[in-house]
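Structure provided below as structure tokens; questions to follow.
Only one protein chain is missing from this complex, and each of the others stays in its spot.
Now for subunit A:
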């Protein structure tokens, strides 16, 4: 169980950062990079390349595999040989990416190059040479690797004062709780919970729901001093199933009375993830209806789509309806209702229809034709609709109260709901 190393590729497939491959030959990462670029160019869509790419013959090192994920323009590779768990590699990549995000904000080849010394230090601290992830908790990492902004600030103010620079805690792992720093101080103590839910559904042509599920995440931003011990209780936690929690949550307590008891890490983290299952066999309803007809002719076709909101009070925002027009599609021309816009991307061959706001029970329509070089165009058999509903949650999860023990202050608490949807509507 070990990760051989990590490589970050830029958008052209060239490596910009890679961990030191000490136990393998220098050709080892190169062979993987080449194998991956090869597989990517061969795949019909880059997204279709096998995510655990088996690299059969890397010479003296024996066969191995390369796990890769793409984030923005960057592609992150985790190389492994031996019988390692690919999920473990993916989990590590995901963690490393979130660490980079936390340090540098938006990720791009440019930011990584600008801060390559920090990236290397991070790499060194998170993944040791044996391929074992070591320190991945952001709170602990910030003690030993200074974030770039802080670094330059500290250095310019205090000058370089050697090893005992003020930011460097000489006992970085002194905290008894691995995910929380000791001695955190804030002037105003506050904690925010963002409940973000996503509806994922597949609807058949008659509007019947085939699959629908709501996945929720509780994003937390904690700015509390000291070592607070929190108890968060919901007024309606019963329909939450399939929960998974941040390591700080005491699992026994949750299984006993569905209350979250935890000592939070400092800063942003995801407290819990859950699936919302309404009682009985009911599905979560899709908040809009789509009536569509698509006709294919020789070298083209026509479509007629009508979208109606099923909500009575809330507004669906940023509604985006997509239709893949099939191999060979060249252009489209459409007539749309007021306040909506459409465009056709000839590269991905996807027609987009954007509606800024779908107010309660309003309707919109999209009519048009498309042309294609294919004699029998084969557009995809489903529309994909994505939308947002601010200040809303499908589960209507309510925080009952937040109790704090271990500290004397009364923190400011905030809870917000936010919902998104990703619906596949077949025609």
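General observations
Heads up, the rule we're going with is that a contact is a pair of C-beta atoms (placed from the backbone, for glycine too) under 8 Å apart; a residue touches a chain by one contact, two chains touch by 3 or more; residues count from 1.
Assume contacts and distances are computed from a predicted model.
Looking at the choices "AP complex subunit beta", "Nucleolar protein 7", "Phosphatidylinositol glycan anchor biosynthesis, class U" or "WD repeat containing, antisense to TP73", the name in the UniProt record of the chain not drawn here is "AP complex subunit beta". Although one chain is not drawn, the whole complex shows that of A:187, A:238, A:252 or A:313 it is A:252 that touches it.
Contact with the omitted chain, checked across A:130, A:346 or A:414, is made by A:130. Where subunit A meets the chain that is not shown, the touching residues are 1-2, 16-18, 20, 22-23, 44-45, 47-48, 50-52, 54, 62-63, 65, 67-69, 80-88, 90-92, 110, 113-117, 120-121, 124, 128-130, 132-134, 136-137, 144, 148-149, 151-152, 155-156, 159-160, 162-163, 165, 168, 170-173, 178, 200, 202, 204, 210-211, 213, 215, 241-247, 251-252, 254-255, 270, 272-273, 275, 324, 326-327, 378-382, 384, 424, 426.
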